[in-house]
Every structure is written in structure tokens, then in C-alpha cells.
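Structure, as C-alpha cells:
The other protein chains are all here in position, but one chain of the complex has been omitted.
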Amino acid sequence: MSGRGCGGNLIIKTVSGFLIPFIQLFALYLAAHGDLGPGGGFQGGTIFAASLILYAIVFGLDEGREKVYEKAAGVMAAAGVLVFGGIGLLCMAAGGSFLQYSALLPGDVKTAYHLGIYGVEIGVGLAVAGALLLLFMKTAGSRDD
Amino acid sequence: MTEHFPALLVILPLLAAVLIPFSPAAVKRSAWHISFASAAASLALAARLAWEAFALGKVSYWFGGWAPPWGIEYSIDPLGALLLLLTAFVTCAALSYSRAAAPAELAAERLPYFYSCMLLFTSGLTGIIITGDIFNLYVFIEIASLAGYALIAAGRRREALVASYNYLILGTIAATFILLGIGYLYMAAGTLNMADLRERLPQVYHTKTVLTGFAFLVVGLSIKTALFPLHIWLPDAYTHAPSPVSALLAATGTKVGIYAMIRVIFTVFKPEFNPSTVPMTVILAGLACAGIIYGALVALAQTNIKRLLAYSSVSQIGYIILGAAISNQTAMTGSLLHIINHALMKASLFMCAGIILMSTGAEKTGDLKGLGRRMPLTMAAFTAAACSLAGLPLTAGFISKWHLALGAVEAGLWLVVPVILAGSLLTAVYFWKIIEPAYFSPAGERRPVRPEAPAGMLAPAVLLAALGVALGLAAHFPALGAGRAAALLLGNP
Partner (left out) sequence: MIELIAGKYNYWIYICLMMIGFYAIIAKGNLIKKIIGINIFQSAVFLFYISISKVRGGTAPILWENAVLYDNPLPHVLILTAIVVSVSTTALALALVIRIRKEFGAMEEDRIAKLRSDGP
């Protein structure tokens, strides 16, 4: 994989530069609507990571961006798992079982479930996106010589 | 708070595992302390849960507050409690051993990731033992397996990578078979909870769906537990892994796989399933006997110490499955006692092999001349553990093999008894290959010898070996617990 990306092809650069924010928006939509339709944390996280990987493929894997992504990716992955575990432990501390969302807001069970699932999906999305980015950076960025 | 212990047992190692690799450098330096603290906390939680399970008969935990047939339930009965205690104890021992052993075999910058994988492996094993939902069993089997592949690949030599790759391919085939089996059972019964499956499956025992699901499940789990013809991944994986990983995997990995198989055959499927439709007991007993003899014979031919121990594992796993296949009260008790015995003794043996490797660099049996005098404690622990595995009187191995032979006699399977005795004899012979040059040969001065290993490495090995002798002398206590677990499995009140 060369550091120059796709050889500076104008069409690819323009189209992907235009599309990447929409891909990320779609990823956030998928992650947030997991309990009402198709989607969920894993799908949203994967597509988010895919948008950043597309950026790296098209525009080149410079050392600077690689450094930022790698550290941030690792922290994102860990933060996602901690958010998931944290919400579960929070439900335990509030009196219910692990991941029993109804314990968070004892009066309004429906909102509690909605918020709980939302938080968990965000955690899963963060973890998946971070892990996939980390994988890409580790395998693609190595100098094979 | 104690009612949340089942969930905490699985979550705490998981969170600790994630915390270590992506923290600032100061936290990474204390990776061993974090992982040992997590393992010690798990041991305390496991002890409390085991006490409660033996007192109450069953401890149950509903995830998310959903009641069982709809939600995921964690249930711990005496058998699970036994295995839980065993796994937590061996994990603590392996982690305390790896404080000195891991830096000697791995590069320093890999150590935080190594400890993180050990914690993930622990979390996966604990999940397998305490879950009551069959799909959750598959998820935790995969978590533990993936962590296991990464741990094996951390070995010193490049052959460790190939061993890990082969184990990955075979293990993934096994896990996919398990997934298929779960799918067939779900198709037939409509539920995933193990207790609910036990209620609903008897009406459909005779259909091809359930038979196919059972077949896939048993074959998949047999690959994971390294039952005789499907054991190919085991020798390479145990030989080339780092010493603490060999000790942990040999002691816990296959035992938890056997536990999963016993759960499927005896808890999900009632014991009546076996004789009426498929001669499962005969097939498993035959394969187990073949495994006992094959493992022992091939171990005789090995010159690499760890490879010899790996083939010895294949042989001993045959004993455990034999007891489960004969499936009367005595044989099942013997099988459970042998699980405990083999786990403790194999961990001790691999730890001693690692100490010998670190102190003298010796890997072949030919390089062990005169070691008995220069490393007295290590060789004493090795000899005690070897005697226990061979089934000499006054050790825990004698008690478990006695139960196995007695159970075979009670079931009228007279052909099995000479196999058990022959296996014990061969075990003694191949361990003699290691003990004889250590104690009865003059020292060969080809390798520089460091003094006896640091206490942190020696203490777990000696403790585990001493437990083998102690459990043999005070045999009443473990036999009682194992007997109770066996009775529950077989449906005798």
C-alpha cells in the first residue's frame, strides 16, 4: 500500500471526499436505531470504521494520521467495552440485575429501556469501530521488507 | 450483593482485560498486579458461590431481570461449583507463576497484552462453566478459544505460530459444528435455555433433527476436548506455547470442554436418550479406551519433555471421558475426581518443565541428567505429580482410578479394566523416562545451571503437587463433593 493513495485519481478523490461524511452519518443512524429497525451497535461501528478506512485507502496512509488513529482507535475500543460494562454495573448498583435497564428509572420503564439500549449500542459501536480501525492500522501500516 | 456474584465473576476479568492494554505506560507496567488482583478476586467470589451452591443445591441469576425461558440464566449446581473453584484456583496459580516466567519467555512490550489475553481466557472459561443458556455457551467457548489462540501464538519459537494457526482452524470448525448443533436443537424445541430444553426435548428424541443436532454438538465438543481421533491440535499447541500458557491451557481448557460435553449429554439430554436411540456410551467408551492407550504409547516415544506431557494429556482425557461414558454413579465420581486430579497435576508438571527450561535450558529428556540433586524441590514436585497421574497409592490419582475401575466392574464392562490398568502402567513407564535420568544418572555438565528457580515460580508448582498427595490422603472431602455432583447429573436424588 503506497503512501500516495490512489495515485491522485481526481474522480475517486472527489467522490469519496464527498461521500465520507454521509457514510459516517449513516453509520451513526444505524447505531442509534438498533432497537427499532435493522441496525445496532455492531453494524454502525463497522460502517464508521469503513468510512475511515476508505479515507486512508484513497488519500494515503501518512505517518501523522496513522499515529492519531492508532492511539485514538485503541482508546475508543477500550472505552466502548467500559461503557457497556459500566451501564451494566450501573443497573446492578441501582438495584436490578446486570443490564436490567428498568432499574435505572423506576417510574418510566419504557424510557429506561430505550435509554439503556441506546447507551449500550453506543458502547458497542465505539468498541467495534475502534477495534476495526486498530486492526487496519496494524496490518496495513507495517513496512513489509 | 452476593446475589450478583455470578455476573461479577464474568464481568470483572473482562473489564480488567480491556483496561490494561490501552492505558498510559504506568498502568501497563503494573499489568501483572492488575491481573493477579482480578484472579484473586475471582477466586474469592468463586469460593463464596461454590459454598452457596453446595449448601442450596443451585444458584441462579437472571440477566437483565428476564425470567428463564425468555432470558439468559446463569445457574451453578455442585458440578459447576467444583469446576469453578478448580479453574479460579489454577488461574491464580498460573498467574503467580507467570510473574517470573512470562518476562523470561516474552518480549517486555508484549507483556501487557499477554496478561490481557490471560484475563480474557479466564472470563471465557468462567462463562462456559456457569451459563445455563446453550447459545451463551457457544459465545463463551469462542471467547475462550480466541484468547487461547492468541496466547499460544506468543511462544518463543516460530513453530508456535503454526501450532496456533492449526489450532485455530480446527477450533473454528469445532465451534461451527457446535453452532449447527444448537441450531438443530432450537429447531426441534424452540428454546435455548438448558433446563427448558431438558423438559421439551424428550417428546422429539426420536426425530432426525434432534439426532443430527446431538451428533454435531458431540463432535464439535470432542474436538475442543481433544478426544482420541480429534486430538491432532493438542501436542503442537501445548509444546510450543509459553510455559504459563501450557500450564493454564492443559489444566483448564480441555477440562472445561469436557464439562460442556457432560452438560450437553447429561443435563440437556437426559441419560435415557443414550441407550434408546444411539449407543453413545459404547462409542465414547471405545474412543476413550483407544485414546488412553494411544496417548500413552506415543508419549513413550517422545524425547521433548513438553511434548511428552502433551500426549500424556491425551491419555488422561481418555480416562475422564471413559468415566463419563460408563455413566454409573461410581464411574462418574471417578471421572470428576480425575478432572480435579489431572488439572492440578498437569499444571504442576508443566510449571516444573518451565522451571527446568528457564534454569537449565533443557528441553529434551536426555538433558535432565543429575537434575535431582541440583534442583531438588522442582524434581520432587515433578515426581509427586507424576506419581499422582500414574495412580500410585497415597495420591489423588489412586482414588480416581480406583473409582473408575470399580465403576467399570459394576457396569459389567470387564474389557475396560485391563485398559485402565495398562494405561496406568504405561503412564508410570513414560514418567520414569524423565525421573530416571534426573535421580539415577551422574550429572552431565553440558549446560550451565542457575540456582533453584525464584520462589514465585516454585511455590505454585510445589503447592499443586502437594495438593495431589493431600487430596489422596484426605480423600473423603473431594469424593463427597464429586459424588454429590455425579448423583445430580445422573438423576439419582
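Which chain is which? They are A and B, in the order written, and residues in each are numbered from 1.
We adopt the following convention: a contact is a pair of C-beta atoms (placed from the backbone, for glycine too) under 8 Å apart; a residue touches a chain by one contact, two chains touch by 3 or more.
Given the structure is predicted, the values throughout are model-derived calculations rather than measurements.
Across the entire complex, the residue among B:Thr172, B:Thr207 or B:Ser441 in touch with the chain not shown is B:Thr172. Touch with the chain omitted from the figure is made, among B:Glu142, B:Asp367 or B:Glu436, by B:Glu142.
Of the candidate positions B:Glu3, B:Glu159, B:Glu199 or B:Glu410, contact with the unshown chain belongs to B:Glu159.
Take chain A: the residues that touch the chain left off the picture are 36-38, 40, 42, 128, 135, 138-139, 142, 144. Although one chain is hidden here, its contacts on chain B can still be listed: residues 135, 138-139, 142, 146, 149-150, 153, 157-159, 161-162, 164-165, 168-169, 172-173, 175-176, 179-180, 183, 186-187, 192, 304.
By our rule, only the chains that are shown with their structure count from here on.
If you average the Cα atoms of chain A and of chain B, the two centres end up 36 Å apart. Against chain A, in their complex, chain B makes its touches with residues 4, 7, 11, 14-15, 18-19, 21-23, 61-65. Looking at the complex, you find that chain A touches chain B at residues 74-75, 77-78, 81-82, 85, 88-89, 92, 96-103.
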